[in-house]
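Missing here: one protein chain of the complex. Every other protein chain is in place.
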Amino acid sequence: MSTTGKLPDLASDAVLKPSIPIPSDFQEVKGIDYSQDAAYNSSATHLIQSMSTMGFQASSLSQACSIINNMRSWRGKHRSELEDHESQKGEFDSEGFQKTTIFMGYTSNLISSGLRDTLRFLVQHKMVSAIVASAGGIEEDLIKVLAPTYMGEFSLPGKGLRDQGMNRIGNLLVPNDNYCKFEEWIVPILDKCLEEQQEAMSKLGSNGLDADSDAIWTPSKLIDRLGKEINDESSVLYWAHKNKIPIFCPALTDGSIGDMLFFHTFKSSPQQLRLDIVADIRKINCMSMEASQAGMIILGGGLIKHHICNACLMRNGADYAVYINTGQEFDGSDAGARPDEAVSWGKIKAEAKSVKVYADVSLVFPLIVAATFASERPAPVAE
Amino acid sequence: MSTTGKLPDLASDAVLKPSIPIPSDFQEVKGIDYSQDAAYNSSATHLIQSMSTMGFQASSLSQACSIINNMRSWRGKHRSELEDHESQKGEFDSEGFQKTTIFMGYTSNLISSGLRDTLRFLVQHKMVSAIVASAGGIEEDLIKVLAPTYMGEFSLPGKGLRDQGMNRIGNLLVPNDNYCKFEEWIVPILDKCLEEQQEAMSKLGSNGLDADSDAIWTPSKLIDRLGKEINDESSVLYWAHKNKIPIFCPALTDGSIGDMLFFHTFKSSPQQLRLDIVADIRKINCMSMEASQAGMIILGGGLIKHHICNACLMRNGADYAVYINTGQEFDGSDAGARPDEAVSWGKIKAEAKSVKVYADVSLVFPLIVAATFASERPAPVAE
Amino acid sequence: MSTTGKLPDLASDAVLKPSIPIPSDFQEVKGIDYSQDAAYNSSATHLIQSMSTMGFQASSLSQACSIINNMRSWRGKHRSELEDHESQKGEFDSEGFQKTTIFMGYTSNLISSGLRDTLRFLVQHKMVSAIVASAGGIEEDLIKVLAPTYMGEFSLPGKGLRDQGMNRIGNLLVPNDNYCKFEEWIVPILDKCLEEQQEAMSKLGSNGLDADSDAIWTPSKLIDRLGKEINDESSVLYWAHKNKIPIFCPALTDGSIGDMLFFHTFKSSPQQLRLDIVADIRKINCMSMEASQAGMIILGGGLIKHHICNACLMRNGADYAVYINTGQEFDGSDAGARPDEAVSWGKIKAEAKSVKVYADVSLVFPLIVAATFASERPAPVAE
Partner (left out) sequence: MSTTGKLPDLASDAVLKPSIPIPSDFQEVKGIDYSQDAAYNSSATHLIQSMSTMGFQASSLSQACSIINNMRSWRGKHRSELEDHESQKGEFDSEGFQKTTIFMGYTSNLISSGLRDTLRFLVQHKMVSAIVASAGGIEEDLIKVLAPTYMGEFSLPGKGLRDQGMNRIGNLLVPNDNYCKFEEWIVPILDKCLEEQQEAMSKLGSNGLDADSDAIWTPSKLIDRLGKEINDESSVLYWAHKNKIPIFCPALTDGSIGDMLFFHTFKSSPQQLRLDIVADIRKINCMSMEASQAGMIILGGGLIKHHICNACLMRNGADYAVYINTGQEFDGSDAGARPDEAVSWGKIKAEAKSVKVYADVSLVFPLIVAATFASERPAPVAE
């Protein structure tokens, strides 16, 4: 191209193409206003508010807080306005108004991390209605009552750790002795559970598997018992038991509890403790159908994400959804799917408020909780 | 800094620091040799071989193929050399030599994708010993016999799809009618399963839950029955049933089968079909303990990854491990953990050969299989 | 919820919602047909064809090959049909028909990896029209002529490597001696470049910076000289020089060449070699405007991705675009942006064929090239 030529229209038309007038509802991108004192050592709520117009994940984080606040503050009819069969369904606030049934899911690693204290806070204060966890999310809560988990590093070589009996979870370390302590603690409980199963069976006989049988254990029923037995205020399971918040874990055998149940089959033979998963799918699905409004707070991916979404299909979709995870959609995994994929399935309502925050949960959930559930100290829970 | 000064030693010493002599076992990075005819429209094995010294994930992919070939070709003692109680344990080749027990895991989306044909090929030809799948990995195999899944796009808006009854899985679409067909197909089978349960219960009475009871269904037992009933050569479950390859799915209720089991509880009331997960954890753990050598091929993350690793802990570690997934370790998830984390737990032996390929499975598994299991047409399977 | 109740319509209506009739243009998901001999140790083209209906990234990979084949095969008018000033613009095939101007970009690490041989193959056979690389993508090509790069591991600790003078690039190692050799090789060339600059300056005087000045060096001009000097058939730069394929690298100082130019400023003082980046932006933008059709093959993210896209804005958009990288869009980075973001800017035409493959380039580019550019051995290049 000649160096003396005129700038071709091709380039200038493309680069300097005019835009339409700015629609009146457009919102300007802006950040923190450092002329305000609140910008210094900001509080959680101030930070979250400032992030709402920052763009990228900052605005998604802010939106997550807004959705959580919406699900917390929604109120429907008063119990007195409802027909009899309606007035026993779903959640009600202390004054008798319908409120949102909140399903919270988390993966095992979050209980291993220091987030356990935050998750326990939510359960202790009845801020969520039901929990779905993976197996490690159950047992690590119990084990932490028996012995601590420690800080480590992502790069510690596995061979040396195995030689020392140190199990690595990301940048955390769990001494294997903790699992030995867990075995000592849980075996007598499993013995007792088996005994109860056998007692019920001998009473019920061939009706032992009926719907209203109390012979058969389920994951949620065993978890509730474990919460009762651990009897420690640091525990999520303890508070879930106390506050009657069911914890679902369909694959409860997939972890240390599974190891212990496996070991127990040798001890109990020819009897065997059984865990039925059909009753639990019925239980969570019914909770979803009975909810006045349903909210989802899903921390991590995999089973716990799908399980809550699937339960919400039974009501033709959740009304609020917050996903926080590091999964990506490009591999077609459910773990990485955006909320909009769940809309196509009827798991989230088309008109629901939903957001996915692309982040390690540990990085953002402390801030989210500080700006929402823990924006102020909760009133003591009425017993 | 003065522009006329001499180059400071600080910089030149840092930049031009000498290196140690190259150790004799160092391997040069090199790529494809385009002087060879084999470089053009390369075969899978040629490509994989060329990738071994390319670095990054190319060399990891090549290493994955090498590990798979190792686990496939390993042979131990001949049956005749073993004591009686040993000679019934683990896997043997057609000539009676011990071979590797291969645990393969996959997530639901892979069955939804065209990889189903590849996974079926492996099961049909008895190339794997046991499977762990998530719930969708069971039902989508069956549903595909009833009606097809279609190509879509990641960006199709959820609301429009829901209105049309089209469910999105990444860039795939499943018409909701497929699930209606599935319901029609499975309900009579569940009826029959319940009938069998109740027959056994009436025979066994209060011993109905004993270890050797055939009253209680388990996920793997139900999956086997479904494989028998579907009776179609395109199905993974069909071949798993035919070839006696167990498929484990502890959270079998977490998907459409769960929906159907839930619906069935209303139909069957007061009776209720039960699925026990304790027997299955015993079954997979025993397979692991009995294996002469254990290999893991884990496609995706979440439950299926942890479940195979946990089973291999029972034998103090797998001997071979290939992970393929898109998860990252920074969030401390098991899904994203490198094989070396499993070494710290005793789930993979310290001296095992292991690799993680960071990729969407659909992108690399066709090539991996073409260069390993399907590097040549398998001999017909002896019945 | 009563266990005896009828299944609520709420759930069955949501789960069993009917779908619309399947549109006739819907394409079924299917995978490899193992009844065909071609499924065993498949060729690249067979594999890619089979992957087209697999979904997820498998189908994206197949689409990438299809787009590359489209950009390669497109032909426009014959030179004889064009007006004089048109007949010198853009690319023509050996028979005089217009063809696509292909811009290929790659990041430094790909030249460090074994992909260098594949990139060189494309340049050697004039299969691309222009290259954009980051600084390391220039110097590592030259350095590899002087001494090899070696295989390493991602987990090798940095301190030990620094003590040994071994520089790590992912799972590769570059001995620091290689950079010492590079310094020895390049300093005399920089001396010569400076000499030429000063000669031209003394001839041109105060017009030394004019547009048609040959006093001022640019990154692309220096890279061309380095390609000439290295004079080795293993080198990308050598073939780019020989085949007159410009290589753009606006930030050429950002790497070892920058270190050498920095050192050279001390040696050359008070004279100083200069590298102007304005002439190069003009050069690449003009190539884009003159192209009959423009195709982009962008391997990796960052500068090289944006630079090619920005050049294509000058023509109101590329006609074909293939991105391969591991970046994600959620952080608002250009690196992770999907092709559709570039459509909004006019950098890719709305009607263009485009795809992003979410993968490490090393994992997929060998297969892509084997199924496209190297599906058959190229005819010898006419000199």
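Chains: A, B and C, in written order; residue numbering restarts at 1 for each.
FYI, a contact is a pair of C-beta atoms (placed from the backbone, for glycine too) under 8 Å apart; a residue touches a chain by one contact, two chains touch by 3 or more.
Here the structure is a predicted model, which means the values were calculated and not measured.
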Option touching the unshown chain, where B:22, B:38, B:286 or B:350 are the choices: B:286
Options C:19, C:41 or C:112, residue touching the unrepresented chain: C:112
Option touching the unshown chain, where C:78, C:228, C:282 or C:377 are the choices: C:282
Selected from A:113, A:218 or A:344 as touching the chain missing from the view: A:113
Identified contact with the non-displayed chain, of A:74, A:97 or A:121: A:121
Absent-chain interface as seen on subunit A, which is shown: 3-7, 11-12, 15-20, 22, 26-34, 37, 39-45, 47, 50-51, 53-61, 109, 112-118, 121, 148-151, 155, 164-166, 169-173, 175-177, 179-180, 183, 259, 262-263, 265-267, 269-270, 340, 357-364, 366-367, 370-371, 374-377
Residues of subunit C (touch criterion as defined above) contacting the omitted chain: 107-109, 112-113, 134, 136, 154, 156-159, 161-162, 166-172, 197-198, 201-202, 204-213, 215-216, 219, 250-255, 258-259, 261-262, 265, 268-282, 285, 300-303, 306-307, 310, 313-314, 325-337, 339-346, 348, 350, 360-362
Absent-chain interface as seen on subunit B, which is shown: 1, 3-4, 8, 10-11, 13-15, 17, 55-57, 60, 89, 155, 157, 211-212, 282, 285-286, 289-290, 313-317, 328, 330-332, 346, 358
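Methods note: only the chains that are shown with their structure count from here on.
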Type of subunit B:subunit C copy interface by residue overlap (half), same or different: same
Subunit A-subunit B separation of Cα centroids, rounded to whole Å: 26
Inter-centroid spacing, subunit C versus subunit A (mean Cα positions, whole Å): 42
Centroid distance [mean C-alpha coordinates] between subunit C and subunit B, Å: 34
Residues within subunit B bordering two or more other chains: 109, 112-113, 166, 169-172, 259, 262, 265, 269-270, 340, 360-362
